[in-house]
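I have placed the structure first, in the form of structure tokens, so that the comments after it can refer back to it.
The complex is shown incomplete by one protein chain, all other protein chains being positioned as in the whole.
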Amino acid sequence: MIHFLMKRLLSIIPVLLGISLLLFFMLRMLPGDPAQVLAGQMASPEDVRIIRIQMGLDQPLYIQYGVFLKRLVHLDLGVSARTQNPVIQEIWARLPNTILLALCAITLACLFGIPAGVVAAIRPYSWIDYLVTLASLFGISMPVFWLGLMLMIVFSITLQWLPAGGIGTWKHLVLPSITLASFVVAFIARMTRSCMLEVLSQDYVTTARSKGLKEKVIIVKHALKNALIPIITVVGLQFGLLLGGAVLTETVFAWPGLGRLIVDSILARDYAMIQGSILIFGLLYTLVNLLVDMTYAFVDPRVRYD
Amino acid sequence: MNRSEPPLLSVRNMITSFHTHDGIVNAVNGIDFDIFPGETLGLVGESGCGKSVTAMSVLRLLNPSSATTLGEVIFKGENLLDMTPEKMRLIRGSEISMIFQEPMTSLNPILTVGEQIAESLRLHEKLDQEKAWEKAVQMLKLVQIPSPEIRAGQYPHKLSGGMRQRAMIAMALCCSPCLVFADEPTTALDVTIQAQIIRLLDHLKKGSNMSVVLITHDLGVIARMAARVVVMYAGKVVEEAPVVPLFHDPRHPYTRGLLNSIPVLKNDGQTRLTEIPGIVPNLLHMPEGCSFHPRCSRVMDICTKKSPPMVHFMENRRAACWLVSDE
Partner (left out) sequence: MTDRKNVDTDQNSGDNTVSGSRGWAKLKRNRAALAGGILLLIYLLCALGAPVLFRGDPSAPDLMNSLSPPSGAYFLGTDELGRSILGRILYGARVSLLIAVGVVGVGLVIGVPVGLVSGYYGGKTDFIIQRFTDMMLAFPGFLLALALVAILGVGLKNTVISIGISMIPLYIRLVRGCVLTVKEEVYVEAARACGTRDLNIIRHHILPNVLAPIIIQTSLGMGTAILFAAGLGFLGIGVQPPTPEWGSMLGSARAYMMGKPHVATFPGIAIFLAVLSFNLLGDGLRDAFDPRSRI
């Protein structure tokens, strides 16, 4: 297993290098002087000069990249042109909010998506299967931000049960979590259904039946446990969708997270901040996928021992 | 085997049909046979003749949404086909169990071998966690798996094919069932392992009053283990006889064909193995008359028109062939 984990850890190195390269060139693809771009339009010539020296912009490109990497390793992401605060500090303040929202949403999605998929798979082509299939298609086709607005109209404006935005109590968390989960729950339900159908047709399920086990035991212990292996993978990949959705959900509900920060930074042309928050999003995504791989090793004995 | 006793299981006019896109297919088309206590019955035929479906139908393991079984399956005086699903479930694994063909895919990859045996014991024998595990280890020892304590804690992918099949056998026998269906228990294994598994089955059987239905296309296995043989073709029984008379004096041309296709060791290269010409008929488009007639070397006029009746003869033999009817 150590070997497997080491291999996984090593495999993220090229991905991390890729992310850094993409971000490095992102700035240089913009028209104009990168130092001026980073400092913002309002910056004094002195600020621009400092940034130019800090980033080694008067040096050849490969040295610039080296400097860039070195700063990344030290988590020195520069200073926001909009707020004049260090980028990492702003990100640090927002990151827990986004993670909280994402965790709530993914938990909600699993809580509803997996049982729905299992129920659909147990009775394929029954009305309940059609219902789940149709509902998940609806979920996938629904723009998250619109769903957020509709929930807000119903539960915040009309019924006044829940706050329309902001952060604070658990009540603030309800609507954003549901909104963000809606898209992912559909994917998880679809994936669970097809994995369960696959697993339920396996020989070992027939063996389990031939032993006279209760149907509930067969479905949960013998089938679902096997189906969970691919489902976990999908949940990991869906985390990417979740992060994308977070940008929109946070905007709808004025949730002070990383997604909202990116949008604000793009609107304000605050490139140091854009670069920093996209980097963190990329890291988060990579990290989650790594975690998924590790869970994989714990769930699947075939991986654990080989 | 004691013929004076009533049969343990009687299958009467059992029909199993599958609903496919292209229509309804009768994989088992009205078969009858009996199994007596302590007896080993061989169920023989080419792949696709309905042998496995027969076993699955008796245990009601086929998916009810795609297959229906009609007729009677009387086990200890009760019709299994009429039983409530709950009652049927309690018979499975405790009174009737099954050994499957593919030891590679028939064991759950993410549960330990011991757990897969122990869960049966906890369910049917009401043993507690610890006792069930002990018994599971004992069972593994009984099927001659070396260091069973260690093996019980391992996952199936750590075991060789032969060992998995032994574990499968342990699983089927752990609750001392009175009837076991062994569906091609050796087909997926290496030849040397095959012999070991057959020896083991034979050995385990001799120590109990268990009945075994041995489903196979391998007549060598039948010769070694079975006392009586039922030959199936295209979903029907074509011949039944005790094993010695069947091998010496087969009456149905299909049985004869099967016997002729066994390689014999003293074959000096002069005599060719004869094969049965043609292929198993498509169940959707069964030939008229006797379903074997397109492949039969002794086909007569009547064979293409009318299905032959089952004829009983010599006290304990029967066959469905116009050749037999004519005699």
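Every chain is named by a letter (A and B) in the order it is written, and numbering of its residues begins at 1.
Convention: contacts are C-beta pairs under 8 Å (C-beta built on N, C-alpha and C of every residue); 3 or more make two chains touch, one makes a residue touch a chain.
A quick note: this is a predicted structure, and the numbers were derived from the prediction, not measured.
Q: Give me the visible chains that the unshown chain touches, in label order.
A: In the entire complex, chains touched by the missing one are A.
Q: One chain isn't shown here. Among A:R94, A:H172 or A:R190, which residue touches it?
A: Hidden-chain contact among the options goes to A:R190.
Q: Taking the entire complex into account, which one of A:L69, A:A93, A:I122 or A:M142 touches the absent chain?
A: A:M142
Q: Sort through A:Q36, A:T233 or A:T295 and give me the one touching the missing partner chain.
A: A:T233
Q: Since one chain isn't shown, list which residues of chain A touch it in the complete complex.
A: 8, 11-12, 14-15, 18-19, 21-22, 26, 29-30, 133-134, 137-138, 140-147, 149-150, 152-153, 157, 190-191, 194, 197, 230, 233, 237, 239-241, 243-245, 247-248, 251-252, 262-263, 265-267, 271, 274, 278, 281-282, 285-286, 289-290, 293
Here is the rule we use: only the chains that are shown with their structure count from here on.
Q: Let me have the rounded angstrom distance from the C-alpha centre of chain A over to the C-alpha centre of chain B, please.
A: Once rounded, the distance between the two centres reads 52 Å.
Q: Residues of chain B touching chain A in their complex?
A: Listed in rising order, the residues are 59, 61, 65, 89-94, 97-98, 100, 102, 105-111, 119-120, 123-124, 155, 157-158, 168, 171-172.
Q: Can you tell me which positions in chain A touch chain B when the two form their complex?
A: Of all residues in chain A, those touching chain B are 124, 202-204, 206-214, 217, 221-222, 225-226, 229, 299-302, 305.
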